[in-house]
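What follows is one structure encoded as C-alpha cells, with my remarks underneath.
Note that one protein chain of the assembly has been removed; the remaining protein chains are unaltered in position.
Lettered A and B in written order, each chain numbered from 1.
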Amino acid sequence: MDKNSSNIMALAPNTSNKRETVCIFGTGDFGRALGHKMIQSGYPVVFGSRSAQTSSLIPKGAEVLSHTEAAQKAAIIIIAIQRQHYNFLIPLTEILHGKVLVDVSNNLKINEHPESNAEYLAQLVPGAKVVKAFNTVSAWALQSGTLDASRQVFVCGDDMEAKQMVMNIVRALGLTPLDQGSLLAAQEIENYPLRLFPMWKFPILLSFGLASFFFFYCLIRNVIYPYVYENKDFSFFIAISIPNRICPILALILLALVYLPGVLAAIIQLYRGTKYRRFPDWLDKWMLCRKQLGLVALAFASLHVLYTLVIPIRYFVRWRMSSQIISQVLNNKTEPLDTTNAWLSDSYVALGILGFFLFVLLGITSLPSVSNNVNWREFRFVQSKLGYLTLILCTAHTLVYGGKRFLSPSSYRWYLPNAYMLSLIIPCMVLVVKFVLIFPCLDKPLTRIRQGWERNPQYSEQSHYIINKSAV
Amino acid sequence: MDKNSSNIMALAPNTSNKRETVCIFGTGDFGRALGHKMIQSGYPVVFGSRSAQTSSLIPKGAEVLSHTEAAQKAAIIIIAIQRQHYNFLIPLTEILHGKVLVDVSNNLKINEHPESNAEYLAQLVPGAKVVKAFNTVSAWALQSGTLDASRQVFVCGDDMEAKQMVMNIVRALGLTPLDQGSLLAAQEIENYPLRLFPMWKFPILLSFGLASFFFFYCLIRNVIYPYVYENKDFSFFIAISIPNRICPILALILLALVYLPGVLAAIIQLYRGTKYRRFPDWLDKWMLCRKQLGLVALAFASLHVLYTLVIPIRYFVRWRMSSQIISQVLNNKTEPLDTTNAWLSDSYVALGILGFFLFVLLGITSLPSVSNNVNWREFRFVQSKLGYLTLILCTAHTLVYGGKRFLSPSSYRWYLPNAYMLSLIIPCMVLVVKFVLIFPCLDKPLTRIRQGWERNPQYSEQSHYIINKSAV
Partner (left out) sequence: MDKNSSNIMALAPNTSNKRETVCIFGTGDFGRALGHKMIQSGYPVVFGSRSAQTSSLIPKGAEVLSHTEAAQKAAIIIIAIQRQHYNFLIPLTEILHGKVLVDVSNNLKINEHPESNAEYLAQLVPGAKVVKAFNTVSAWALQSGTLDASRQVFVCGDDMEAKQMVMNIVRALGLTPLDQGSLLAAQEIENYPLRLFPMWKFPILLSFGLASFFFFYCLIRNVIYPYVYENKDFSFFIAISIPNRICPILALILLALVYLPGVLAAIIQLYRGTKYRRFPDWLDKWMLCRKQLGLVALAFASLHVLYTLVIPIRYFVRWRMSSQIISQVLNNKTEPLDTTNAWLSDSYVALGILGFFLFVLLGITSLPSVSNNVNWREFRFVQSKLGYLTLILCTAHTLVYGGKRFLSPSSYRWYLPNAYMLSLIIPCMVLVVKFVLIFPCLDKPLTRIRQGWERNPQYSEQSHYIINKSAV
C-alpha cells in the first residue's frame, strides 16, 4: 500500500518527507487534542474557525484560518463540531467537493437520530467523501498519551481511497484502525461509545433475579423458620451464611446455563436433520453471551470460596464450636472419629477445590491476550472438555455436600427443600442430556450434520446465509 | 450493514477506490464464510463451482460461475476445497498461470502427507504463485465475528508480491497477518491448528509422573503404615491430606526445575569457555519450556494454598481439635504457650504466603498482554530476580516447616523419610550452585563469555549460527 505513496512524494519537488496537511474544523477540546497529536506525528495542521484568530489554546505550530481558507489547504477535513451546527457547512459545499470529510461526532443517546451523524453529513455535503472515525477515542487520552482504554479506531465510509487515507492517519497516531465497511456502519459506530457492557446485561439481570429469589427462599428457611418455631434470632445469617448459600447455587446454575444452549442446539440440529437453518433468535443470543454467563458464574464461585474460607474466623462459628466442646465435656462423652463423615467431608471439599481450580483456569483462558495465543483446537479443548469437567466436578461437589440429607425429612422446612437441591436441577439435566448425546447412535448423525450433511436437503431456508454452528 | 457497499463500487466509473475481485473455488462452509466476510470488507467475490448455480447458501452479492470463468475474473483465487480434490485443477493449469492461489486447507493429522498441501498444490499447478494462508481461522469465527481465539493468520509463500497481496486482504478482514517466510513453512503452518499445547506436554507429563510417585509414597507412609501398625483407617487422607502433600512438593520441584537449566547452561559455558557452541538438545528444549514449567508449578502452589486454607473446615481436623481439648480437660492439664512453636508456626506460614504472593506476581507478568508492556530489563528483573526470591522463600518455607522433624527418628517410617525432604533436594542444589556462581571469581569470566569473549576462539563450531544465551 505504500508503494505509490512514496512515488507521489518522489514527484513532489522538495516535499519528500512532508506529510499531507490536515484541516480541522472546530477548535473545541477534541479538535485541539486531535490537532496536537497530529502535529506531534508530523502532520501540518490548519484549523478552520469562525473567528480565525489564534487563541492561546490552539496547539503550537497550527495555523488558524477561516473555514474556507482552511478547507482549501487540505484534502482531509476533520469535522470536530457538533451535529446541530453541521448546517453551516452547506454554503461551503463547493469548496468541500471531492474532499475527505471525517466525522468524529458522538451522540448522547443510542439511536438519537434516525440516521447517523456521518450519513447526515454526507447528505448535507453531497460532493464530499465522508468517513466516520475517531469517535471512540477520548480527547483526554489523546492528549495525555495514557491510552488505558482501547486503541482501536473504528473507520467506515463508502469511498475506499478516502477510508485508506484516514486509516493511514490513524496508524500514524499510534492507534489501530478497524475497517467496518460502508457508511451504513456509522450508526453502529456512533452507538459504540454509548454502550455500557451490552453483552453483560442479560447475565447480570438473570443473576440478580435468581439471587433475590434464593435470598428470600433462604431467609424463610434459615432465619424466619427458626425464629417462628424455635424463637432463635439468626438474623445475622444475612451477612455471610445466606450469601454463602446463594453464591454456590448461582455459580452452579449459571455454569450449567453456559452449556445448556449447546445441548439444545444439538437437539434442534438432530431433530431438523440439517445445520442450514437458523436457530431461534433467543438461542442465538444466548449462545453469544455464554462467555459472560461463565464469567459471572466464576465471580459467584470466587465469592463462595471467600465466604467459605472465612467460616472458622466468624464469631458465631467459634462460639458454636466451643459450646459443643464444652457440652461434650460436661456430659463426659467423647465422640469417636466417624470415618464415613471424614470421607464425605473431605471429598466434597476436595471436589469443590478441583472444580474451582478448573473454573479459574477457564477464566484465565478467556482473557483476550491468552485466548489470542491458542489455536482453535486448543481453545475448544479448554472451553468444551475442561468446561464439562468443571461442571461435573461442581455438580458432584453439591451432590456429595447434600450427602445423606437428601432424604432426611428434617431438611424440609415448611415443605421447602434445601436450596441446593433446586440448584442441582439444571446441571443434572445438562449432564444427562450431554451423556445421552455422546452415544454413537446420536453422535454419528450429529457429526455428519455438522459437517454439512442434510437429511432433507430441500429444507434449506431461502432467505439468509446461515452460520455454521460447528463450534457449539 | 455492508450489503450495498459492493454495489456502490460497481456503479463508480472511476475504479480507483475499487478493491480487486477475489475468486473462491469451492462453496463449502469455509469458502462461503470467507466470501461473506470479504464482501463485508468491500471485495467483489466470485465463486467457482462445478454446478455454477447460485444456491441460497451463497452469500448475497457474490456471483457463482464455472471454475474457468471465475478464475478469469480475478488475480487471486482461494482454493477452499480439500486436498484429495486438488487434481481437478490440473486441466485449469493454463488459466491459473500467473495467478495467486491461496491454499487454506488443513489436514486431519500432523504430517499426514510427505509434503504440505500448499507445496502439493504448487507442484500440480506449476505456473501459479501459491500462498498458504487462513488455515488457522475457523469458519464459525469468521461468520459470527466473535474471534475469541487468535486473530493471527500465518502466511507463507515463495512469491513476495503474491504474499503481500494476500496479507493486504488479511488486514482488510480485520485479522493480523504473520509472514512465515517461504512455502517451506507451509508444513509447519498446516500442523499448527492440529497442535494441542505442544509446549505443555513435557511439563504436564513430568508432573503426572512425579505426582503418581509421591502419591504412592505418601499412601504408604500415611495410610498403609498406620493401618498396618496401629490399625487405624486413614483412607480418607486420599481426598485432601495426601494431595496437600503432593501439591507443595511438586510446586517446589517444578519451580526449581525452571531455574536448573540456567544454572547448568552457566556451568557448561564456564567449562567450555565460550557461548558460541550449541547446548545439548535436551537443554535447549528444557529452556524453551521453562515458562510452562513455572505455570504448572504455580497451579500446584495454588492448589496447595486452597487445600491448606480449608484445613480448619474439615471434619477430621475439627474432631481432632475437640478431642485434644477434651483430653486436656479430662487430664486437668493446661499447656502453656510455647513461644518457639509459635515462632516456627508463624514464620513458616509467613514464608509460604510471601513465596506464593511473589509466585502469583510472576504468573501475572507472564500473561502475554502484561509482558508485552515491559521492556527487556524489566522482564528479566521480574523473571530472574523475583523468580529466585520466590524459590528462596518457598525453599525456606519447606525447611522451616520441617523444623525439628528432620532428625527425629519417628519421621522415618519403614526407613522412608518424610516426602517433603525429598522435595528439598533439587531446590537446595540449584540455590547452592547459583550462590557459588555469584562469587566474582566465577561471575566475572561468565559475564565476559556471555559478552562474546572466548577462551579458545578456534573452538567455534563450524556448522550453525548459535543463539546468544545471554538471557539465561
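In this section, contacts are C-beta pairs under 8 Å (C-beta built on N, C-alpha and C of every residue); 3 or more make two chains touch, one makes a residue touch a chain.
Since the model is a prediction, treat every value here as computed from it, not as a measurement.
Contact with the omitted chain, checked across B:R195, B:R272, B:K291 or B:K434, is made by B:K291. Among the residues B:S56, B:T93 or B:S182, only B:S182 touches the chain that is left out of the figure. From the options A:A162, A:A299 or A:I353, the residue with contact to the chain not on display is A:A299. Taking the complete complex into account, B:D158 is the one of B:E63, B:E115 or B:D158 that touches the chain left out. Taking the complete complex into account, residues 158-162, 178-179, 181-182, 184-185, 188, 276, 288, 291, 305, 308-309, 311-312, 321, 324-325, 328-329, 334-335, 337-339, 341-347, 349-350, 353, 356-357, 360-361, 366-379, 381, 452, 460-463, 465-471 of chain B touch the chain not shown.
Contact between chain A and the absent chain runs through residues 2, 5-6, 9, 16-19, 28-29, 32-33, 36, 40-42, 55-60, 136, 138-141, 143-144, 146, 148-152, 172, 174, 192-197, 233, 235-236, 239-241, 243, 299, 302-303, 306-307, 309-310, 312-316, 318-319, 322-323, 325-327, 329-330, 367-370, 372.
Going forward, only the chains that are shown with their structure count from here on.
Per-chain CA centroids place chain A at a distance of 25 Å from chain B.
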